[in-house]
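First up is the structure itself, then whatever we jot down about it.
A single protein chain has been omitted; all remaining protein chains appear in their positions.
Let's turn to chain A:
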Amino acid sequence: MPSIHKFSKTGNNKRNAENDGDFPMRNWLKNKRIKEDIQHKDWEKSLIKSKDFKKIFYYNQKTNVRFGLTFMATLIDENIIQDGVLPNLLEEEFREIEDIKQLVPVADVQICDDPSLIEQKLLNGYVMLTIETELKHFGFIAAQKEIVRGLSQPEVEFSVIGPKEAFVESMGQNLNLIRKRLPVKELIIEEFKLGSLSKTAVAMLYMEDITNEDNVNTVRQRLTNVKFDAITDSSYIVQLISDNSNSPFPQLLDTERPDRVAGILAEGKIAIVVDGSPHVLITPTTLVEFFSSFEDYFLNWILSSFFRLIRLFAVAFSILITPIYVATLSYHYELIPKDLLSTLITSRREIPLPPILEALFLELTIELLREAGARLPTKVGQTIGIVGGIVIGTASVEAGLTSNVLLIIVALAALASFTTPVYRMGNTIRLLRFPFLFFAELWGLLGIVFCFCVLLTHLIRLTSLGRPFLEPLYPPRVMDMKDALIRLPFEKQSKRPIFLRTKNPIRFSRKKAKEKKDIDE
């Protein structure tokens, strides 16, 4: 940082600074400080090994006080130091550490006397200010360098209608996006530092007068109990704080849409923002929420209800159709009416493989395509899609490895699995097909129902933040059905969901029912 050097009056290196201490008094003080806390020296010993550690000394022009600035050059914004801090410190009258509160035009200026804080503060992008005359106190000036990616469109939860803003990696920016949508004092943001190495900032957001106290306490408790070294994304938090980490189902909803977060905060749920992650977590959730796209709220209720039902049907179809094919063709071909059966037989006549192997072959092909497509850059990914979808599909049918009908079924099932609005849930659904296939081969239709029972039990047992995951299906709550399988119009949604046990269940007071009008009045 050559630009800072023009201010420096003495050596710009720590070793120089130590060498020029030729007053005995100062040496004595220095030695005493070293004896007082070895810890203080410890941080310096390890930090000095890093290239970006800087310690620079200056003299104030009016009082001739010698002061030092210590910082990590890679973490701080040099413009703040150069334009805002240094000119004032050098030119204004500056005698003791307390003065910096007036002199430095930065909001976050702290003075403290606890040397154990130094290391953490320096590594969080603070500049440490020390004065020769006051060795026990030191000031910290916040000068973090904020690298913010520009706002972009949501990619996973894209919607044709509605806002096009998505979260970015910077927590400050994300909080801004949420606060802007809920400018009320009741929105509380609590911050935690998690991860013994990463020290990731994690914020918990809730509405003070709405959100259930127990839920807030549970989340707080779980966040403080997180034991992990490096938390680099919100998905780590999902796995660390969810109720049952052995479940394939995600128990926290993650979204990249600020409007969705604002919406659920108003409902009385809790949002968790993790620094460095463009996905914000929502808890507690229910299974049906994973199948509701936020776009549902932008459409008329009849349309959105219809689309929701279509999506649920797609999920059931996607999980069950290949197993049903395997079950019927392996065991229950009597089920199929004569006309349909002849079509099936014609397409399967040449196939040497039993239905289960045929189905596994195609299902794995689709999974491979998806996996390959997901890891490759977009353009190559498209090629893979064409190669896989058209070439492999057609070729395997022509080679007599799979039947046409199954190819259609598997492709439709794959298509249906992509209709889930939440990406994580889509992954779960693709996985679920395989145990169903196994049981279909084992016990036919009976096996499918058996596997369904296991799945159902798992879902009944699952909780999100201690609240039942299947709600409002089980425990059945008719009141919460208004925004589950279907979405009723907004004027019917005057109450918050029961399962959240909110402090204030009324969203708005419903206007008195419209007076009954007769025709032509």
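One rule holds for everything that comes next: a residue touches a chain if its C-beta (ideal position, glycine included) is under 8 Å from a C-beta of that chain, and two chains touch if they have at least 3 such contacts; residues count from 1.
By our rule, contacts and distances are computed from a predicted model.
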{"item": "Chain excluded from display, named as in UniProt, from \"Dimethylamine monooxygenase subunit DmmC\", \"Branched-chain amino acid ABC transporter permease\", \"Spore gernimation protein GerB\" or \"Nucleoside-binding protein\"", "value": "\"Spore gernimation protein GerB\""}
{"item": "Per the touch definition above, residue among A:Pro354, A:Pro475 or A:Pro489 touching the missing chain", "value": "A:Pro475"}
{"item": "Contact residue for the chain not shown (choose from A:Ile48, A:Ile345, A:Leu456 or A:Met479)", "value": "A:Leu456"}
{"item": "Option from A:Ala73, A:Leu240, A:Leu376 or A:Leu446 whose C-beta touches the chain left out", "value": "A:Leu446"}
{"item": "Where the unshown chain meets chain A, residue by residue", "value": "331-332, 334-337, 340, 443-446, 448-450, 452-454, 456-458, 460-461, 470, 474-476"}
